[in-house]
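Before any comments, here is the structure.
Every protein chain but one is kept in place in this view of the complex.
Right, subunit A next:
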Amino acid sequence: MKKLELLQTLNGHKGIVWNVSWHPAGNIFASCGEDKTIKLWSKEGQEWTIKTVLVDGHQRTIREVAWSPCGNFLASASFDATTAIWDKKSGQFECNATLEGHENEVKSVAWSPSGQLLATCGRDKSVWVWEVTGEDEYECEAVLNAHNQDVKKVQWHPTMDLLASASYDNTVKLYKEDKVDNDWTCVATLQSHESTVWSLAFDKTGERLATCSDDRTVKIWKEYKEDNQEGVIVTDKESTWKCVCTLSGYHSRCIYDISWCHQTGLIATACGDDIIRIFQESEDSDPNAPTFELICTKLDAHPQDVNCVTWNPKGNHELISCTDNGEIRIWKFEE
């Protein structure tokens, strides 16, 4: 029997909880939201409890939090147009750098796999790439204006410095640095969704991408490199990304978030119909036309929209989700 078992409901925030983020070690997570605070949670015995509350970093809603791959830094993106970097070099968590430049709301922040680069995006339609240049020093490497609407999400490839962004303009774009002139450029535009793309997640190989949208579908995209066996046309030596699977008819409202577990391969979605769904690739799935099965539907996972879902990076089947009324829930997926 496959099901999501509720381990704990946490009520620490006031108002909308927009995002939760696992520490790479999988034993701590951060949460953020409308109440302008960041809360750090860890386990005491069997219970998750608040260990630290970070306040006064932002003037408005904190939309997203992200841990650096080393686990020593936490970045927070806020509607106040700034991104704050927190660390505990002094023994306790403090904000030691603030990244400014976006014209208005910052919607998302992500660290590259090396931890040397940071990406932010926002309502001003731009994506910024920042380089860590020293202790508490960050320099803007590039401002990318490829989207023509609000940019909702940025996410890095799991092993390379390839950046993906999702937008209100219904597209996903990929960027990388040209090593010759150190210029960041958009190398692919993924077009197929019919409304806002809210989130995206790479699989563990980074050769596939899952995206979720207000059009109520999930799409799986596959990378076709130069001289691929399948004969997919590749121009300018840049890989072609093709939509190889669309999961439609499963979600009844906007899909706000998607998480692709790098250990188990399971895909979880957060939906505006209050439901968490889990998909698994079929065993006989064709790589060029994969099939995914809905293996679990958790009705009324929250009393309101599910804003975020995220698998524990350790692959222990733990999942966190959050919603509009301040509630965070920890789940265990049972096979």
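The rule we apply is simple: contacts are C-beta pairs under 8 Å (C-beta built on N, C-alpha and C of every residue); 3 or more make two chains touch, one makes a residue touch a chain; residues count from 1.
Note that in this section contacts and distances are computed from a predicted model.
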| item | value |
| --- | --- |
| UniProt protein name of the chain not shown, from "MIP18 family-like domain-containing protein", "Erythrocruorin", "Trafficking protein particle complex subunit BET3" or "tRNA (adenine(58)-N(1))-methyltransferase non-catalytic subunit TRM6" | "MIP18 family-like domain-containing protein" |
| From A:37, A:68, A:120 or A:196, residue that would touch the chain that is not displayed | A:196 |
| Touch criterion as defined above, residue of A:177, A:203 or A:324 at the omitted chain | A:324 |
| Sole contact to the chain not displayed, among A:13, A:39, A:102 or A:123 | A:123 |
| Absent-chain contact - pick from A:37, A:61, A:82 or A:211 | A:61 |
| Chain not shown, touching residues in subunit A | 16, 34, 60-61, 63, 79, 105, 107, 123, 150, 152, 168, 195-196, 214, 253-254, 272-273, 303-305, 324-325 |
